[in-house]
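Mind looking over this structure? Questions follow.
Of the protein chains in this complex, all but one are displayed in their positions.
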Amino acid sequence: MTVEKIFKEKEIREIQEIHRHFPVKSAACIEALKVIQKHHRWVSDEAVRELAEILEMSPEAIDSVATYYSLIFRRPVGRHVILICDSVSCWIMGYEKIVDYLKNKLAIGYGETTPEDRFTLLSIPCLGTCDRAPAMIIDEDLHQDLTTEKLDKILEKYE
Amino acid sequence: MEKPLTEHIRNDHTWLTLKEYEKTGGYQALRKAVKLPPEEVTKRVKDSGLKGRGGAGFSTGMKWGMVPMGKDVPTPKYFIANADEMEPGSFKDRLLLEGNPHQLIEGMIIGAYAIQARFSFVFLRWAYHAAAKAITGAIREAYEAGYLGENVGGSDFQLDMSLHISQGRYMCGEETALLNALEGKRANPRAKPPFPVVSGLFGKPTIVNNVETLSNVPHIIAKGADWFMKLSKTDEGGTKLYGASGRVKKPGLWELPLGISLREILEEHAGGMQDGYELKGVLPGGGSTDFLTTEHLDVAMDYTSVAKSGSRLGTGTVIVLDDKTCPVGMVSNLEHFFAQESCGWCTPCREGLPWTAKILDALEAGNGKMEDLEVLTFQTHYMAPGNTFCALAPGAMEPLQSALKYFREDFERHIHEHKCPWK
Partner (left out) sequence: MSLEIIMAKVFIDNKAYEVDGSKNVLETCLSLGLNLPYFCWHPALRSVGACRQCAILKYKDEGDKKGRLTIACLESVTDNMRISIEAPEAHQFRAGNIEALMTNHPHDCPVCDEGGECHLQDMTLMTGHNYRRYSFKKRTHTNQYLGPFINHEMNRCIQCYRCVRFYKDYAGGKDLDVFASHDDVYFGRHQEGVLENEFSGNLVEVCPTGVFTDKTLKKHFTRKWDLTDAPSICHQCALGCNIIVSERYGSIRRILSRFNGDVNGYFLCDRGRFGYEYINSGKRIQTPSKKQNGTFLPISRDKAVQEIREITRGDKKLMGIGSPKASLESNFLLRQLVGAANFYAGIPAAEGRLIQQVIAILKDGKIKTPSLNAVKEYDAVFILGEDVTNTAPMLALALRQAAKNKPGESARAMKIPDWNDAAVREIVQESTGPFYVATAHATKLDEIATQTYRTHPDNIALLGFAVAFKINNQLPEVKGDEQTEMLATTIAEAMLTAKKPLIIAGTSLYSEAILQSAANLALALKDMGKDTGLVYVVPEANSIGLSLIADQFLDRAFEKAEHGAAETVVILENDLYQRMDKNSTDVFFQDHKNVIVLDYLHNSTTQKATLILPVGTFAEADGTIINNEGRAQRFYQVHIPANEISSSWKWLQRILADNSDLPAKHLDEIIDSLIEVFPELQAIRSIAPSADFREGTQKIPREPHRYSGRTAMHADRNVSESKPPGDPDSAMSFTMEGYAGLPPSAITPFYWSPGWNSVQAINKYQIEVGGPLHGGNPGKRLFEPLENSKDDYFKSIPSPFSPKNGECLVLPLYHIFGSEELSAQSPGIKERVPEPYICLNNTDALNAGITEGNILEIFFNGEKHQLPVRLNAGLPNGVAGLPKGLQGTAGIQFPLWITLDRVNNG
């Protein structure tokens, strides 16, 4: 995979535009990683190296940032990423039942992906919707007030 | 009861457009502010007694007043809204971000004007997708209406604003770590001094304020410091967004006078405990505050009073511990969170928190020993405020040290019974 193909001129310029008033090019690297992830779902070693060339940084400098942030995926993820909140209010309200159900139904654990790359299951800290716990995000959709009964229907929406 | 922050927010949280916001009186404060000397704007905010709603509770006006002003200061200056709400149990900023982004933006522009900043950012957490759409739309509208860009509100003041969406990590909510994230680096915090007001984003004077704090600013400028002071039950000024989560009948978020009692929040607004559950304790301000118990129900929920009773107001979102939920399990969940979110820079946090989490796991699994309680106590002293590089680890110790104080019996039961009594 070459990043060149998805990093169209337009996108590179867009990234630089956001940071045009920043004194250093390297300030754009998180934005750039997001662009890669938007098109490829995850950031590979190869992508890190190609991005390094574009931003005139070393691959180490890029990866130092990429591996720090939990929502930059440095391993492949499925078409739909399930991020289930495992923080304290969701824990009090029984998120563990939700996660066990998902693990059983999808036959995967945390960090794993279903065959045919449909779902990846990950945990995420407090989603900020504690009055409607338990909660999870799939792709960019927030699902609140979860019960095990609701889960099948929710998952169906994601091909 | 006045609810300036939330009165216009719709039930479904769809955001108020510029036109809708202006109908409620929006952007009048901005037009007023840019006609005043910047220092006067700061003074009014200071006089209002507005304290930082992100958890620290520092006087907002005083913080703005520390930014160097005048001709010979380093530029460009930056003004940043911290919308990285990730404190476990906190969900108050979400409402303001989704429901009334213009209120925040107006507050930011006024603040930026007060410190004569040139660039401003909303630093938003990734998970708040609806808020991202709302803020993006609102910023565009503000540019079109001339509230951003050159000649803000018809004045000489120039301000650009953009949205930066974070890619995870609770640490980004700490203001200096946030600055590092904006600089495209790892979000490790910085040692203070120097403070961000002196050396902030790219080493330039910077203000970072919480979303709720800034949302108050247009109202303070529009209606004055006295009005703001009178809204609260104490001498600290304003209303506060209070929340409750856990096994209460009506978990939710309410804008109430600052200083209302804990009891009123839990019993009147949250409807009391669910049937079959008794109240055991609360974390009054999010996951990194000390437990309060049933003996503290009449404490006024303001910064000073909560501090006096041995905890912190923090974000003001209350997490309720019921009697059917294991306190050790709850603290364990929190310590795992903090251990995982440690940035890895300083020794006590990086090494002490995972150790703490592992001990709590052992206790929960019935493998705990009495010596483990000594080690846990040691951790609370080891990671006391000032001993670590930032406040993450001391915050993590707050629920633990208070749980050891109030629920020690429950810890000991795990050890003597060789299992979690709640399972």
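Order of writing sets the chain letters: A and B. Residues in each chain are counted from 1.
As a working rule, a contact is a pair of C-beta atoms (placed from the backbone, for glycine too) under 8 Å apart; a residue touches a chain by one contact, two chains touch by 3 or more.
Just so it is clear, the structure is predicted and the values come from calculations on it, not from any experiment.
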Chain not shown: contacting residue from B:Ile165, B:Cys346, B:Leu363 or B:Leu404: B:Cys346
From B:Glu2, B:Glu40 or B:Glu371, residue that would touch the chain that is not displayed: B:Glu371
Contact partner of the left-out chain, one of B:Arg190, B:Lys240 or B:Arg312: B:Arg190
Subunit A, residues in touch with the chain not shown (by the definition above): 23-24, 45, 48-49, 57-64, 67-68
Missing-chain contacts mapped onto subunit B: 74, 169, 186, 190-191, 193-194, 198-199, 202-203, 339-348, 350-355, 358, 362, 371, 375, 378, 382, 384, 386-389
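By our rule, only the chains that are shown with their structure count from here on.
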Subunit A - residues contacting subunit B, complex: 18-19, 21-24, 26-31, 33-34, 64-65, 68-72, 83, 86-89, 91-93, 124-133, 137, 140-142
Subunit A-touching residues of subunit B, taken from the complex the two chains share: 76, 85-91, 93-94, 118-119, 125-130, 160, 162, 164-170, 181-187, 202, 243-247, 251-253, 283, 287, 317, 319-322, 325, 329-330, 333-334, 337, 340-341, 343
